[in-house]
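The complex is shown incomplete by one protein chain, all other protein chains being positioned as in the whole.
Order as written gives the chain letters A, B and C; numbering starts at 1 within each chain.
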Amino acid sequence: MSILLDASARVVVQGITGRQGTFHAQRMAEAGTAVVAGVTPGRAGAAVDGLPGVPVFNTMAEAVSDTGANAACIFVPPPFAADAILEDIAAGLELIVCITEGIPTIDMLRVMPVLRASSSRLIGPNCPGIAVPGANVKVGIMPWEIHAPGRVGVVSRSGTLTYEVVQHLTDSGLGQSAAVGIGGDPIIGTRFTDVLELYEQDDQTDGIVLLGEIGGGDEEQAARFISERVTKPVSAFIAGKTAPPERRMGHAGAIVSGSEGTAAGKETALREAGVCVGDTPREAVDLLAAQLR
Amino acid sequence: MSILLDASARVVVQGITGRQGTFHAQRMAEAGTAVVAGVTPGRAGAAVDGLPGVPVFNTMAEAVSDTGANAACIFVPPPFAADAILEDIAAGLELIVCITEGIPTIDMLRVMPVLRASSSRLIGPNCPGIAVPGANVKVGIMPWEIHAPGRVGVVSRSGTLTYEVVQHLTDSGLGQSAAVGIGGDPIIGTRFTDVLELYEQDDQTDGIVLLGEIGGGDEEQAARFISERVTKPVSAFIAGKTAPPERRMGHAGAIVSGSEGTAAGKETALREAGVCVGDTPREAVDLLAAQLR
Amino acid sequence: MKVHESDARRIFADRGLPVPPSRVATTPDESATAAGEFGGLVVVKALVLAGGRGKAGGVKLADGPEAAREAAEAILGIEIRGERVRRVLVAPAVDIDREIYLGVTIDRERQSAVVMASAAGGIDIEEVAADTPEAIQRIEFDVARGVEAWQARAVGFALGLGGRQVLDFVGILNGLVRAFVECDASLAEVNPLVVSPDGKLWAIDAKLNIDDNALGRRPELEQLRDDAAEEPAEALARAAGISYIKLDGDIGCMVNGAGLAMATMDVVKHYGGEPANFLDVGGGAGAERVSAALSIILDDPNVRAVFVNIFGGITRADDVAQGVLAARESMPRAVPLVVRLMGTNEAEGLRLLADAGIQAERSMDAAARLAVEAVR
Partner (left out) sequence: MKVHESDARRIFADRGLPVPPSRVATTPDESATAAGEFGGLVVVKALVLAGGRGKAGGVKLADGPEAAREAAEAILGIEIRGERVRRVLVAPAVDIDREIYLGVTIDRERQSAVVMASAAGGIDIEEVAADTPEAIQRIEFDVARGVEAWQARAVGFALGLGGRQVLDFVGILNGLVRAFVECDASLAEVNPLVVSPDGKLWAIDAKLNIDDNALGRRPELEQLRDDAAEEPAEALARAAGISYIKLDGDIGCMVNGAGLAMATMDVVKHYGGEPANFLDVGGGAGAERVSAALSIILDDPNVRAVFVNIFGGITRADDVAQGVLAARESMPRAVPLVVRLMGTNEAEGLRLLADAGIQAERSMDAAARLAVEAVR
């Protein structure tokens, strides 16, 4: 078993007829993911370039009833993405990965009560998704070729920074049990603590790399969780040490305000929880590697 | 045990400083009900006429934490009554009886999802409340002196019609195990079927009188429930046989429209479910009395 | 409270529904002028609150101003279910390819607000509901959240609409749901929602009923009330907080509580009498309201006896007795008065009546029989 995702995933790509949707549906299928359908309202019956035999439906309910799908990967534009999540929850999907960046926060706040009352797991939004190299399955946009099966779990608020660390893990021979990008927005479906708990219980994971960034208190919350509940070695890198205070750094979440949310504060909290904190992404990998050897 | 209410009820009267609130709080206390507090926002600390020692609070949370209240009786004006129900649900009250008539339906629709997700039981709105003569307790506005302990359960959509039947039951020597007015509005917290189920399971109830009226499909639903689930004798009276079709008869619920909701349709459905239907309220009582002898 | 089609059209159009333009005309000339402005084929419709306008000859197509004048002449002044037509609505006719039903109302059975939609629009939706319930798409929704776009899309596709039409349909459905919630409606309906041959959607009718309980907080909707479409006595009663409906019998009934009021009529009928009215004085009625109710009843010349049937709960018997006595003082004409009075503060109420020489009954059945005898 791996976390969140294994070979049983049957994935519907929402927005499959768009440029990004088609491209990444192809890449997912190439990686080994069972892409069983696409959904684009008004495009039912359309053919998907490079994916013959993958039907397109108008609604997620039809996709689920016709293909037995249990997971979705969302590429629809920001104004419609929260609605796509709600459609997936109503369709009873177990796993929803929302790639879309730029969803208004109020829309996500409207999603949260419905999500909490459901049994669906949402990853993201504004995230790269999940890759499980050992099971030949990815749901998301991460470049597949940088991954290698291994025993380190990666969890990250940032997309491309995840790739950076995955590449180092592969280069250093450690590989990944899974890599999960939880997304950088203020309101997300799955948080550091959720994924840390999954890794802690996963018998294919020996150590964890956590990638945080300035803003919010998620890393501090993760530090508390690690000190109380995580027995496996954890290393971390916090992006934004050189960012000026009180300036927004692109991510909605990356706002340094007052005493909370600084890189220094997060690093201290993590160190006090027994986490090895690297000055660079590579150093975080090296510190974990040293512990695992 | 009786249904919905027994001597353990500790009742807060919301709107206790108003004319109706004060008057009926006094009547409830006289009947034997433990009226433990009142709530009127902005009137904390006020004295209640005729009820020395009953404290008034600004909020229900304070009333509950200071007095251990578990039930509420709402007399606040219609524009504020739905909010009072929501306050009671949040305060964790087991039983909420809403007397207020004229609450906008949209307000009640806003209440319903919150009510369903809670463990509170709402009776009403626009109802006379609940009386349990054998336990010397009433929460509501019904005249107490017409009641007598007995073994017939009354359930009714109409307030004063309930009194009529309660009086007949008392006069005929049958008395009541309980009398519950569920209210005549389209959206109510507790329905015929809920109360029928409680009476069916209540070992102090031998027979049931159901008082319906034209409009809606609640009596037809009750008929289906009775034929499937109720083993005790049931008699009924349906008000509105002489009402012209398509005319509103005061109650929001009493609109005859199309094939559903007529007195004749309801009477037929009930008779087919084995219910004795009286032409007058008194006849409904007599028919039940004959079965119980 | 029912709202006239002209007002409902404006309210729906304000929320983005594709409502064709229209004019209200009170004379055949105005109708002709409106038809001339629009050009081409127009529809002339009686502006009445009653249903069944079409079958009653209240809706006509007219090609050009002269035809519109004739249509208005034929419609203005007729009575539809007792309501005289004083105004017509003139609107451009829309070519019809398909007719869809779309309505938002309250589902009492499921205790929820609900959207209903059917590809079989244009006819009575309740017939469709009774005969082929599976032909009706339903969305139960939380009024705090409205309908989600995906739900509206699913209904649009199920109605057989195409991709672009579904987008329009989502907007129409959301607009109608907003009208329902924002106007505290009990019904917001477009029947039919027309698909024209060029694929466009048009709301060519508009129906909006407002929850009477919410009018207090919607003064702008209360202003849309058409008093002239109402019985004057009923309007008078409403202003006094009384529910009153005139009927054809001779025994006036004054009762507290709608259920008991209907039961009272039923019992009067059961003993061979004919109720002259339904009247519910409402909960907690004081002496003044009781007094006002009695004068409304006596304003009906058919009334030859009055049956007062009060079982006090939140209403108090002593208040009622005072109201009855005050009304008797100023009674325009003497008719037999049968009073049945019980419940809250009963003893005090009975004492007041007895002091004034009125012997109240305790049994509704006995009192009803007395009232029936009084008019024989």
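As a working rule, a residue touches a chain if its C-beta (ideal position, glycine included) is under 8 Å from a C-beta of that chain, and two chains touch if they have at least 3 such contacts.
Here the structure is a predicted model, which is why all the values come from computation and not from measurement.
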Contact with the hidden chain (one of A:T33, A:T67, A:S120 or A:Q167): A:Q167
Contact partner of the left-out chain, one of A:P55, A:G134 or A:G184: A:G184
Residue among A:G216, A:P233 or A:G265 touching the omitted chain: A:G216
Omitted-chain contact residue, chosen from A:G50, A:P104 or A:G274: A:P104
Residues of chain B in contact with the chain not shown: 41-44, 58-61, 80, 83-84, 86-87, 90, 110
Chain A, residues in touch with the chain not shown (by the definition above): 20, 24, 27, 78-79, 99, 101-106, 109-110, 112-113, 128, 140-143, 145-146, 156-161, 163-164, 167, 184, 186-188, 191, 211, 213-214, 216-218, 221, 237, 239-244, 247-254, 257-259, 279-282
Residue numbers in chain C that touch the chain omitted from display: 142, 144-145
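Convention: only the chains that are shown with their structure count from here on.
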Chain hops separating chain B from chain A, counting only touching neighbours: 2
Geometric centre distance via CA averages, chain C-chain B, whole Å: 27
For chain A, residues contacting two or more additional chains: none
Junction residues of chain C, two or more chains touched: none
